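Just one protein chain is left out here, and the rest sit where they should.
Presenting chain A:
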């Protein structure tokens, strides 16, 4: 407690000084400075209130003799009053100063002074123009009646001035001067969360002046982005798109915010991830290649940093799926060539990957799978082809469209025990689980997988099929040695797929899952969901 009050005292000094410099925030510098400190000052006000509410008004004066100055200066700064909840907290602080039963003239005076200040914030507004006041009074209206309407009209007027600039390209008279637009964006910083201001914020975001450099104030973008991420403002996609295109840090923050949300929630089923993803508006915005590239880069870094963490991989796959959906919804004819989205990949490969499996009859899935496998094999194993990127790039591309690897696994398992598993599918699976392998290692993996498949096939036909047997088949290698970890992941994945697709597999799903306690690879997230859904 004592420590808190010491901290509060030094903060107090800091803020009183700041407020003295800011005064009424009428100059450019004071406005800029005020806007930078708005959240911190609000926090300070909150702490002050927590301290003040425990005291009676005499103690308050003892403890903070200059409290009157602090509160009065705050009242005079419209930027602070306009921000978020600051005006409310300020009123709470003032309420703490009111003495229920003043005993002497000093206390009465304090009461009177405080009441005056409260009145000023709340009740005694004047529109600065005497005639307007007289008129509205004459009609019998109080300011509280007409202020909302006045604000609406002012906002509409400004919005139409901003929009006019588009139409009156050559009419220099009606064009809003860049300095005014800038000043308007500054004024909006504390007010982005006020619903009346939404049209103005939107108009500013979509405003394109004649000047080559950005005319809006950078903190404006930051404030809008914050409000948007915290869902304190409702903006159409077109406005958010403008925001992100004009201010890169906002886009990056939005992606990071999404990552945080995905990582922090405990169990994320696919549907929830998809919900968060669509909510963030990132897939829709990514239809613009510049945005797609930035988001893609961030996914790439995230994967590299976390060494292929399953959560990141799953998020990226959901993102890609939502992105493709948005692209298709937007227009039949894509506005931008595929190469602008995936500049390092072979266009024909991208075309095949973009196909949606559910658009293709299941019986024909092997065709695109074979093509994908062959194309990738050619690119990856041909070392002279430098232009299409190394194995990581291609793996990264494939990882976007994780569904294909899943389908490959599915195909292998539905036909387990029948014919020889096709080499193309084996190669694809092996590549997707460890892209860095050399040709020999990969060949070995493929052999291992073939063995597991045949083992599973045998089990299927045997009468002693049980959860335990299945696990054993998955864990043991052909020679009884423990498999390399990448291989282990792959076999576990195959096991899950087996549970899903092989006849009789689902019956044992629950048992197997309870027995298994080790983490599953990323694409299995979706499979786990399906198994749980299906098993019910």
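The working rule: contacts are C-beta pairs under 8 Å (C-beta built on N, C-alpha and C of every residue); 3 or more make two chains touch, one makes a residue touch a chain; residues count from 1.
The definition used in the following text is that contacts and distances are computed from a predicted model.
Protein name for the hidden chain, per its UniProt entry and selected from "Fanconi anemia group F protein", "CCZ1/INTU/HSP4 first Longin domain-containing protein", "Cytochrome c oxidase subunit 2" or "Golgi apparatus membrane protein TVP23": "Fanconi anemia group F protein". Screening A:55, A:72, A:91 or A:263 against the full complex identifies A:91 as the residue touching the chain left out. Within the set A:81, A:338, A:375 or A:451, the residue that contacts the chain not displayed is A:81. Check A:101, A:307, A:359 or A:418 against the missing chain and you find that the one touching it is A:101. Looking at A:13, A:40, A:58 or A:153, the residue that reaches the missing chain in the full complex is A:153. Interface note: of A:19, A:38, A:118 or A:258, the residue touching the hidden chain in the full complex is A:118. Interface residues of chain A facing the missing partner chain: 26, 49, 53, 78-79, 81-82, 85, 87-88, 91-92, 95, 98-102, 108, 111-112, 115, 118-119, 121-125, 127-129, 131-132, 134-151, 153-158, 180, 183-184, 186-187, 191, 194, 196-197.
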